[in-house]
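The complex is shown incomplete by one protein chain, all other protein chains being positioned as in the whole.
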Amino acid sequence: MTGYNFAYLDEQTKRMIRRALLKAVAIPGHQVPFGSREMPLPYGWGTGGIQVTAAVLGPNDTLKVIDQGADDTTNAVSIRRFFARTAGVATTTRTAEATIIQTRHRIPEQKLHENQIIVYQVPQPEPLSRLESSRIETTRMHGLAEYGLMHVKLYEDITRFGHVSLSYDYPVMVNDRYLMAPSPIPAFDNPKMDMMPALQLFGAGREKRIYAIPPYTKVVSLDFDDHPFRTTRAPHACGLCGATDSYLDEVVTDDRGGRLFVCSDTDHCETHRDVGHVGSEGVAA
Amino acid sequence: MAYVAVKGGERAIDNAHAWLAEDRRGNPDVPDLGTDQIREQLGRSVDRVMAEGSLYDPDLAALAIKQAQGDLIEAAFLLRAYRTTLPRFAASMPVETDQMQVRRRISAVFKDMPGGQLLGPTYDYTHRLLDFTIAAGTPPPKPAEMPAEPVAIPHVHGILDHEGLIERDTPAGGEPFDLTREPLAFPAGRDLRLQALARGDEGFLLAMGYSTQRGWGGTHPFVGEIRVGEASVFLTPPELGFEIDIGDITLTECQMVNQFAGSRTVRPQFTRGYGLVFGHGERKAMAMALVDRAMRAQELGETVAAPAQNVEFVVSHCDNIEATGFVEHLKLPHYVDFQSELETIRRMRADAIGDILQEAAQ
Partner (left out) sequence: MSDETLLSARGLNLHFGTIPALVNVDADLWPGEVLAVVGESGSGKTTLLNVLSGRMAAQSGVVWYRDTAGRIADVHAMPQPSLRALHRSDWGFVQQNPRDNLRMGVTAGGNVGERLMAQGSRHYGDIRAEAIRWLEQVEIDADRVDDLPRTFSGGMLQRLQIARTLVTHPRLVFMDEPTGGLDVSVQARLLDLIRGLVARFGIAAVLVTHDLAVARLLAHRVMVMQRGVVVETGLTDQVLDDPQHPYTQLLVSSVLQA
């Protein structure tokens, strides 16, 4: 696109973001403040993720963008187009083919590999924000690794509900040191973060924070010994591809309680069908 | 039934944008609105968009207003997204507002003072009656004119300063903070706070300023002075080494005179709150001055209890581009998270029923 630099941001800004990224990688799970720029997309739409992607994107990269696991949701389309337009990079919907995957709310089902970077869009980087509103206070809590309050929250949940009531954006300890918000991915995806071969980068534009998990880093979801962390998914097989191990979306099919459960990860579903799997409601590929 | 997953995001967006363009144009029988008309005839909108968009360019602000169909927050957003791509050549010298070409200047603390009260173009004393001659396009009567005399119009707080009655500006050391380049960090200095307020949402600041007048962090304010006019912007290019005038901008400045601080050992002085905005924006400048003063509570040894005194609260929430983005992002799909909520609540309900059955069986 004329009048704009490669991938929209000027090179000085990209350098500033890369410095923040390097620091973030060096201190896994620690939130690094950065001079988040105003972007042509609204805050909350992924301005942090877009800035991180813009800073790490090269002309030879292949970009995949997903929202809710799908490549075809409007916001994913919009961001993919943004980079196709401002950087002219190749885009794909295939998880395996992508070198950079920008995501909102999901981690792909297919295991990521060492040559990939996953960029998470983060609305609220502070995992303690719902328990302590002051950032002065939470910064001190992180500095001193005082995370008792987070366990009080889990204790209260178990006392009230018998379970931890968090089902997404479920807090994790990174590298045994920093409490971290994994972004609003379902807790189902949390285990994928642990010892992941790919580099995980997190961008929060409005809150002006970047953080990261280097490849092969320990990521533990908080729990109690006698109430271990559990993931949940709808207890069904995907109606289109028959998968029983993927995270499912619930689709309302009629007004009489009809439901169809389908893979949230559209690429995973298509790949599964391409090799011949068919679900109860699907058609053979 | 064979289900096919919802597709067509690409086409949906294209169609939506085309519809939006048509909607923006409205009835094609009505002449298209020129951005020059917006710039000249919707000046207060242009000024507000420049202030909140943080970019002084009336032509671009007029375009943004047209493109946003008059949605001023959307227009400010367009301007911000353009501004962010601009290279930064230099930082200007502080503008000398006492050298302004003043078109309006009033003070509420003195009946008259050097430079006088100058009403200027104001709605203050208009009767709010719809004027149908404006709808009819009747040309306005010609205002009275008189030759401009070069009169010095010193700041009102300078008059109080002669007696030592009011606190002085303490010159800040070094370059001021720039929150468009550096991330916000607390504790936030006054330079950062003033920048955030100058870019902040007029409605938010108005409500916050208003709350201080209603007992939520009162500052006992008097309008020391409001002045509106054109100020020259100077900068010193490193390759020249001396100041050059790069043009004039319209500014509104409000100097508030507030309750005094002091004790038996420190002689009491009035304190000050400060507001400065692009264009003609008295409401915003006044609200900004009230909130600036309220946020100095801690520095001045006052109890910090009200929202307007809470620096973290005000500075984190005054930006309408951040606020509108995050509020409106709730309409993006959240069905993955909602699905996990569904599963969790179902599991809890199933367990709860189990407990009841178990109790009943005992």
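In order of appearance the chains are A and B, and numbering begins at 1 in each one.
Here, a residue touches a chain if its C-beta (ideal position, glycine included) is under 8 Å from a C-beta of that chain, and two chains touch if they have at least 3 such contacts.
Quantities reported herein were computed from a predicted structural model and do not represent experimental measurements.
In the entire assembly, the chain absent from the figure touches the shown chains A.
Considering A:I136, A:V152, A:M195 or A:V283, the position touching the chain not shown turns out to be A:V152 (whole complex). Remark: the residues of chain A touching the chain excluded from display are 144, 146-149, 151-152, 155-156, 158-160, 223-227.
By definition in this document, only the chains that are shown with their structure count from here on.
Rounded to a whole number, the gap between the C-alpha centres of chain A and chain B is 34 angstrom.
Contact residues on chain A toward chain B in their complex (touch as defined above): 4-5, 8, 10, 33-40, 42-45, 47, 67-69, 72-78, 81, 104-106, 123, 134-136, 161-163, 165, 167-169, 184-188, 206, 208-209, 232-234, 239-240, 247-251, 253, 260, 262, 264, 266, 269, 281-283. Against chain A, in their complex, chain B makes its touches with residues 1-10, 12-13, 77, 80-81, 83-85, 87, 180-187, 312, 316, 321-322, 324-330, 332-337, 339-344, 347-348, 351.
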